[in-house]
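One chain of protein is taken out of this complex; the other chains stay put.
Chain naming follows the written order as A and B, and within any one chain the residues start at number 1.
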Amino acid sequence: MQAQWRTGSGLAKWAARAALCAAAGLAAGCTPLQPVAAWEKGALAQPNMRFDRDPAASRYSAHIYDSKEAASGAGSVGGGGCGCN
Amino acid sequence: MAFKSDMPPGQALMLAALALPGLGVGLGVPDAAAQTLPDSATLSVDYLHYKDEQPGLDRVSVRSPAVRLSLPVAGAWLLEAGAVSDHVSGATPRYHTAISGASRMDDQRHAADLRVTRYLANASVSAGAAWSNENDYRSRALSLGGTISSADHNTTGGLSLGVSNDTISPVNLLVTGERRHTVELQASLEQVLTQRDIVKLDLTHAKGKGYYSDPYKYVDKRPRKRDVNGLLLRWNHALADGSAVRTSYRYYMDSFGIRAHTLGAEYERALGGGWALTPSLRLSTQSAADFYFDPVYDKRFGPPFPPGYTFGSTAFTSADQRLSGFGAVTAGLQAAYSFGDGWRAHVKAEHYRQSTGWRQFGSGSPGLARMDAQIWQLGVSKQW
Partner (left out) sequence: MASPCELLLPAANEAAAQVLAAPAMAEVRRIEAKYSRYRSGSVVSAINGAAGGAPLPLDDETLALLAYAEQLYTLSGGLFDITTGVLRRAWNFKQPRVPPPEELAPLLALTGWRKAEREGRTLRLPLAGMELDFGGFGKEYAADRAAALLLAQGVQCGYVNLGGDLRVLGPQPDGSPWRIAIQHPRQEDGAIAAIDVGSGALATSGDYERYFELDGQRYCHILDPATGYPVTAWRSVSVLAPLTVAAGASATIAMLKGPRALDFLAQTGCAWLAQDAAGELHSHAV
């Protein structure tokens, strides 16, 4: 079995597709909406609305899934590796 | 102060009011985007316990005490540091999910990471380093990143670059001083959609060169390069009662031929009296690596050799369960209690099951035993 990999042009196609999906998704969500003013962000500032709600727990979970599944990362960069995978 | 004539009067009035002297102080206008300096420091200590098994074999057990510190300094800097110590013991199959001859281990891993971020009015710059040491594996990583926000902080873009170098010297001396070098690039976009919704998109591209084979598995030879592309989309939604729903979708694709989709959801709800409950669910599915082979063995040599195997062959091949096609589900529940004065404690229990029959978008790899894992987390944190 040969490991097939997308060539440079294939990667470009992938990236373009991903960016288009993302842009369509964001545009569909954003453009018709009014910008949110600073004093309206009370709910968004709640601790349970943070993307890194529990940094220790998310690192640990990421480490477990990196070592038990093939897919890894995408949430952060430069975390280093370990011998478990 | 002049306004744009198309600004609605209500908004113009609020802006005018906020411009009055000494009123912004104490108003506590919150800034929801992550790109502002947190106003409090946090220290947390956690104890994590992981245990997995497959029918007929207790596998790996890991105990990890960990500590994490987040410290705002001088009103513009943030220092983040963490250290964890994994104590791994148990047995893992040497090929597929074969129980006999499973390799036993007792291993200790120490890791630490540090990140320094400088916050500016509408931007931030950060640098980080990470170290990880085991008796057979050493990793060093560095990263650099920056973000830039729109004036109203509703849109934030980020770019980061990471480099890591790993040195692998397995105790069985199959190879010595092997290396692995990875460069990662990540672009992110965070957008406030409504007063209650915020989304974040992260696109990652990584290129890795070096030793990827698993020296403790029989017959494992993997390509010396691995390119990865990932897309992570997250959406946090605040409900009217103060609870929050956090959802995520990740698409992963690499040059080993693996395609994976992961969906996650958490619902954090305060119950009153300082208690909060967070049930969570994670669903994932992945395709097998191109060079993964099913547990059908060569007629001449028997297991663990793949059909048509010749000694000294340079073909890529692996019987590692982690590279097979499967689906997995994690169900978890966390209970947290805030003592007041910044103290918080939490306990989380999760059950993970990995099964080839659960693979979506294709059939899972046949002939592999199901894997179950129990994950416990206990933590205490103080904010000041």
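Keep in mind that, in the parts below, a contact is a pair of C-beta atoms (placed from the backbone, for glycine too) under 8 Å apart; a residue touches a chain by one contact, two chains touch by 3 or more.
Remember, predicted model here, so these are calculated numbers, not experimental data.
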Contact with the hidden chain (one of B:A12, B:V45, B:L79 or B:V163): B:A12
Residues in chain B touching the chain absent from view: 1, 3, 8-14, 16-23, 25-29, 272
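Keep in mind that, in the parts below, only the chains that are shown with their structure count from here on.
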Rounded Å distance, chain A centre to chain B centre (Cα mean): 10
Residues of chain A that touch chain B when the two form their complex: 1-6, 11, 14-15, 18-19, 22, 25-26, 29-30, 33, 35-46, 48-57, 59-61, 64-65, 67-85
Chain A-facing residues of chain B, complex: 11, 14, 18, 27, 29-32, 34, 44, 46, 48, 50, 52, 64, 66, 68, 70, 80, 82, 84, 88, 107, 109, 111, 113, 128-132, 134, 136-137, 139-143, 145, 152-154, 160-164, 166, 168, 180, 182, 184-186, 189-206, 223, 227-234, 236, 238, 242-244, 246, 250, 252-258, 260, 262, 266, 268, 276, 284, 286, 289-291, 293, 315-316, 322-323, 328, 346, 348, 352, 354, 371, 373, 375, 377, 379
